[in-house]
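Structure below; questions to follow.
Note that one protein chain is taken out, while the other chains of the complex remain in position.
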Amino acid sequence: MGSEDKGLGFFKEIGLASNNIGSYINGQWKANGSSTTSLSPSNNQAIAQVTEPTLQDYEEGLNACNEAAKIWMTVPAPKRGEIVRQIGEALRAKLEPLGKLVSLEMGKILPEGIGEVQEIIDMCDYAVGLSRQLNGQIIPSERPDHMMLETWNPLGIVGVITAFNFPCAVLGWNACIALVCGNCVVWKGAPTTPLITIAVTKLVAEVLEKNNLPGAIFTSFCGGAEIGQAIAKDTRIPLVSFTGSTKVGLTVQKIVNERFGKCLLELSGNNAIIVMDDADIKLAVRSILFAAVGTAGQRCTTCRRLFVHESIYKDVLDQLVEVYKQVKIGDPLEKGTLVGPLHTRSSVENFKNGISAIKSQAWKILTGGSIVDSEGNFVQPTIVEISPDAPVVKEELFGPVLYVMKFQTLEEAIILNNSVPQGLSSSIFTRRPEAIFKWIGPRGSDCGIVNVNIPTNGAEIGGAFGGEKATGGGREAGSDSWKQYMRRSTCTINYGSELPLAQGINFG
Amino acid sequence: MGSEDKGLGFFKEIGLASNNIGSYINGQWKANGSSTTSLSPSNNQAIAQVTEPTLQDYEEGLNACNEAAKIWMTVPAPKRGEIVRQIGEALRAKLEPLGKLVSLEMGKILPEGIGEVQEIIDMCDYAVGLSRQLNGQIIPSERPDHMMLETWNPLGIVGVITAFNFPCAVLGWNACIALVCGNCVVWKGAPTTPLITIAVTKLVAEVLEKNNLPGAIFTSFCGGAEIGQAIAKDTRIPLVSFTGSTKVGLTVQKIVNERFGKCLLELSGNNAIIVMDDADIKLAVRSILFAAVGTAGQRCTTCRRLFVHESIYKDVLDQLVEVYKQVKIGDPLEKGTLVGPLHTRSSVENFKNGISAIKSQAWKILTGGSIVDSEGNFVQPTIVEISPDAPVVKEELFGPVLYVMKFQTLEEAIILNNSVPQGLSSSIFTRRPEAIFKWIGPRGSDCGIVNVNIPTNGAEIGGAFGGEKATGGGREAGSDSWKQYMRRSTCTINYGSELPLAQGINFG
Amino acid sequence: MGSEDKGLGFFKEIGLASNNIGSYINGQWKANGSSTTSLSPSNNQAIAQVTEPTLQDYEEGLNACNEAAKIWMTVPAPKRGEIVRQIGEALRAKLEPLGKLVSLEMGKILPEGIGEVQEIIDMCDYAVGLSRQLNGQIIPSERPDHMMLETWNPLGIVGVITAFNFPCAVLGWNACIALVCGNCVVWKGAPTTPLITIAVTKLVAEVLEKNNLPGAIFTSFCGGAEIGQAIAKDTRIPLVSFTGSTKVGLTVQKIVNERFGKCLLELSGNNAIIVMDDADIKLAVRSILFAAVGTAGQRCTTCRRLFVHESIYKDVLDQLVEVYKQVKIGDPLEKGTLVGPLHTRSSVENFKNGISAIKSQAWKILTGGSIVDSEGNFVQPTIVEISPDAPVVKEELFGPVLYVMKFQTLEEAIILNNSVPQGLSSSIFTRRPEAIFKWIGPRGSDCGIVNVNIPTNGAEIGGAFGGEKATGGGREAGSDSWKQYMRRSTCTINYGSELPLAQGINFG
Partner (left out) sequence: MGSEDKGLGFFKEIGLASNNIGSYINGQWKANGSSTTSLSPSNNQAIAQVTEPTLQDYEEGLNACNEAAKIWMTVPAPKRGEIVRQIGEALRAKLEPLGKLVSLEMGKILPEGIGEVQEIIDMCDYAVGLSRQLNGQIIPSERPDHMMLETWNPLGIVGVITAFNFPCAVLGWNACIALVCGNCVVWKGAPTTPLITIAVTKLVAEVLEKNNLPGAIFTSFCGGAEIGQAIAKDTRIPLVSFTGSTKVGLTVQKIVNERFGKCLLELSGNNAIIVMDDADIKLAVRSILFAAVGTAGQRCTTCRRLFVHESIYKDVLDQLVEVYKQVKIGDPLEKGTLVGPLHTRSSVENFKNGISAIKSQAWKILTGGSIVDSEGNFVQPTIVEISPDAPVVKEELFGPVLYVMKFQTLEEAIILNNSVPQGLSSSIFTRRPEAIFKWIGPRGSDCGIVNVNIPTNGAEIGGAFGGEKATGGGREAGSDSWKQYMRRSTCTINYGSELPLAQGINFG
């Protein structure tokens, strides 16, 4: 059955078909591995087939990529910016169909699907500007006739391993910056979102080809752990950007470090919202809803823990349970749906196991807690009253489950916020300047993202995205994240004929 | 026999005695472990005794430090700068005796000993200025009535593990920055330089006490692997700065990463100098001498590999061998000495083994290669003609051994420079702008330090110090190194009453 | 006679006609002044008619602009960036016809005309990135519970007065940055290039309209000194960016300063090239040609003074005279033409007077010196041997006249370079690092642009463009030039309940 028959008329627009080749190697679409089926999370039916690459394909790809790196790194940065600008334009032209594909294959609702593609476009625009601002420094030397420079040069190749929940935005964060910084990109998308990987790669590939540049500058693989491990071990790849669980991330880091490579890790989050007694409750409730059930709880920035001041605890919970009941669960492509399916059957299994554990540790499930009976992977958004000491609260359960707890003082709430291994995102709702500035100060939230009166999720690209502790410490997108994609050298040039030494040392 | 009898009259000036307590814990000098003897590398005779701390002492120290961290991090940064300024003044007042102590206990020549102390003083001055410049950012938000901030807050505690070759300067690089950034410092000095650890700590302690601050802000231990491991494992220490060999560094990193901590690594170097055909040979030879035999070849930035253009190969080597012969080996405290002893007997053993390996792989030892017969740990500065493919060339032999090799083109020389696992320092001697800018550019040296017409060693504090690949990737001292000692948060504050979402997403 | 009849078929594409309205006010094309004729410098024949605005039109425009400013400054900066992105796309779509128009109306050769439009496009791309990077700072406060911020807010309205020689690129430098910074722009183009002003404004206006933004955000006037003076005097315009002669610039500055406004001045240049004895002469000669005769010597960065080392003086001059003879003068739209006409008849008059003065002061005119007999404003590229002390050498003669002088040492050449009132651009040709770094160092060139082995002209947008001394001190385009388009506030927020004072003062 062809894609058109399933209402997939937009497939052709973005270069997809019923059968697709799952790797772009040395400027060619070529894959010699087994075939895999991309399933729709809404009904677990096949969308299309993808042939995955073998390790031989990988090797061929990396060899070409390594050669291409020598060319790409000497292209002036603003010229690299121009290529990224064209990639942005290509994506902009396909915003709608790509957004649809994300919704279809990943399962998030259409506005989020489109928002995700928009995020890569934003990243492209941002990276174009950056391509003239990858600035080194001239630092005053203490020695006469010496000039001290801090230069930034490309790394060569950047490996990007992305997860199913942001099947293309995370590629965008990494690849746009990596490319203007002068690096070739090796991308392995999530094994369950191969069509998105292919569709995005096609657009990039066309731009490279149109500009007579080696396609190997952008080398792309569908596939699973085997390819991932190959990337981790590959000494040709000085930097591996990995998005996924803390557990897998630590393993990747260990492998990469052993070969003296660097990692940029975006791992698990376990994000809390604190609602103070003076909060705008309406704003808070709307934010919690978006933070806890958006993307069906499958964002790394999803709010999983809610701390409510005891004086408004009942009020907030009542309102929250009320809005949870009104949330429309269903086909993510349908207008009005707020909660789509979990991504895969195993996500559902995971949810089921999580609920079992919760039941043995929690006080009360206020709403939800069940799987929705259907062909797809739908589960109910769930609110759980629990003690902060319950073991499940320390872990990331990747679904729409919210733990609710009470507190009395700001200090207590901050301690609770900081009491989990993860350190990605966090948010407070308050109208007191003192609370706001304490929250963002030295003894406040220990997370990489520290919000006030907005949800834990929904970051802008201009800031640096990422978290501390078990979240891995990486920073992507804006601010000076680009520095991670380059190598820094401190250069001192003596242009005189004497040899004065630093610290006034006299040698010989 | 008292220290005065050995001509150690300056001991009292810096708070040392025949017997010393080897840890400063919770503002007290206290150690319950076994006693160790500090030996002079010049004659392997005892300088003084030091009682080392036990793990219980460590635990007590860390508990106090952890409490002190809560106070110190809320002291305004410029006030912290004032404390560091006073530390600088205290060191300045003791520059001479401290420099002597470094020379005596570590074995480097006096001008280098004084230079090392001067480096901490410079770092203090630098850090004072920095205490008003630990700037966060305000980043334009795409959402109305939102303000996006990038804030930098203290980490809490920074562990600093230093090596014998820079027994106090490396502490200075780390501690000055860590302190103004609002962190307490836990220092473990090298096991064989306990007196330097104690003397420096005493000065810091006095400043803290004078200012009625908890002494535990600076917690200091003499000791070996046991304390080092305790630091690596300690979840109260989010950042461990480690200086030492690649091998040990990787182990430390693994332990620290497993507990979600971060490392700042300054590991092995294997640094090369390239002499182009158009070089100022006189300048080059003088530089090679300083780089290869300075500190008896025990700097991480010591030049270990020399690449000379074939057209001037003989000339450079002749001159080099000539100056090597004139180098005065002897008591590092004596005026005129250029090469002091290796640090310990086991360093000499290591040198001996190295020479054996070299003999089986090299073409010719041009000069040196032997141990100097004496009470102390003296060895001969050594020049070896060898093939770049010889396995020994890929390793760091921590002594004054220089491998010399020939090349024909700049491209070839750069490939040779980059062909070892380590990536710390590198230097070229040339007068051609094209060569200079290629050398510091994307296809040039892959090291963290990339010099032109100066030696591989002798860095200024204003730049970032550190190296790539097996050297560990850390950066200390100047530039934006301070960011590693703080945690970054991206904060978005909504001060309006609406909830616009990033990427223009419309949710619900 | 319609524009088509003159081969001006591209006119329609860019919204021009035989008769055009010369001001865009409050979102409308409206002008009540007299009619002026745009002439082609190639033949002094009419291209089209333009109705100029009156002072009443100006007043209406500014009132609307002032209102629009209140809206535009509260649009989030990244959203403003999106508008500038669309402006860039609109220009990109009309690159060819706009480039042609620049060539036709200004007189520069077509590749330069297209290059000028490309420069605005580049500026748009750059400004889009910048719209997420107009960063303020968080500066550590010395007082507990205080936060110190440096914020950047829009100025309101920026006046941009541009000159004929870059009839649209200079608008681009200013407007792209001013707009993302949150300012409305009031543009007065050169009186003799009204069609370019109109065509560019049309594209901007369409973008504003398409986005339902007030057209008054971009307010545009053709016209002369009357409108210019109105802008200079207008207290609603906190910043006036003026490009033109030093004489007029100083007057503008005086008027603006008196009302406490600020100026951004890009005034006269008198730019030198130094050719050292070790220079790549072929490269130097090609560069001098481009720098001295490009744009018929009507760039502010045109090379007007050439200092050649005595040892190669004859050689360089011989080659230069040779290439001057081969330069094709003619219709700037014709392929192969290198030198188009001067812009107006009065430019020719000015050239004639200049040559008269030169003849009385110079030693010898090596080539050129005459007006080309034609309908258009063509003159001969001219090389003059002269003493550095000749008064004409201190002045900017706005045409293709190059003064050539000899020197013996670098020091002498630098003194000569710095010996004129102007300080815009300068260039040296050498292969000695020592000379390069001296040239860019404290005792080197005193200009805002200091080049090595490239011409004085042809700046990239990523750097800051502008010059010192009589050139006015302004900086436009890249680096931190954007700060001039915003106002800076140092904000200290006390979020505690105490009142500690800076410098530890105790009051009361």
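Quick notes on this one:
Read from first to last, the chains carry the letters A, B and C; within each, the first residue is number 1.
Heads up, the rule we're going with is that a residue touches a chain if its C-beta (ideal position, glycine included) is under 8 Å from a C-beta of that chain, and two chains touch if they have at least 3 such contacts.
Only a predicted model underlies this, so the values are computations on that prediction, with no experimental measurement involved.
The residue from B:Ile461, B:Met486 or B:Leu501 that touches the chain not shown here is B:Ile461. When the missing chain is restored to the complex, the residue among A:Thr51, A:Gln86, A:Ser103 or A:Gln133 that touches it is A:Gln133.
Checked against the full complex, the one of C:Thr219, C:Thr243 or C:Ser445 touching the unshown chain is C:Ser445.
Note on the undisplayed chain: of the listed residues C:Glu258, C:Asp318, C:Glu334 or C:Asp389, the one touching it is C:Glu258. For chain B, the list of residues touching the undisplayed chain reads 78, 81, 85, 125-133, 145, 147, 433-434, 436-438, 460-462, 478, 493, 495-496. Mapped onto chain C, the footprint of the missing chain covers residues 70, 73-74, 111-112, 115-116, 118-119, 122, 137, 139-143, 146, 148-151, 153-154, 182, 250, 253-254, 257-258, 260, 262, 280, 283, 286-287, 289-290, 294, 338, 421, 436, 440-455, 458-465, 468-470, 473, 475, 478-480, 487-495, 497, 499, 501-508. On the side of chain A, touch with the chain left out of the figure occurs at residues 74-79, 131-144, 146, 149-152, 431-433, 436.
Basically, only the chains that are shown with their structure count from here on.
If each chain is reduced to the average of its C-alpha atoms, the one that sits nearest the average of all protein C-alpha atoms is A. Of all chains, the one whose Cα centroid sits at the greatest distance from that of chain B is C. Copies chain A and chain B of the same sequence differ in orientation by 180 degrees, per CA superposition (steps of 5).
Separating the CA-averaged centres of chain A and chain C is a span of 43 Å. Our note on geometry: chain A versus chain B, Cα centroid distance of 36 Å, whole angstroms. Computed centre separation for the pair chain B/chain C is 49 angstrom, with centres defined by C-alpha atoms. Residue positions of chain B touching 2 or more other chains: 74, 137, 139-143, 146, 149-151, 436.
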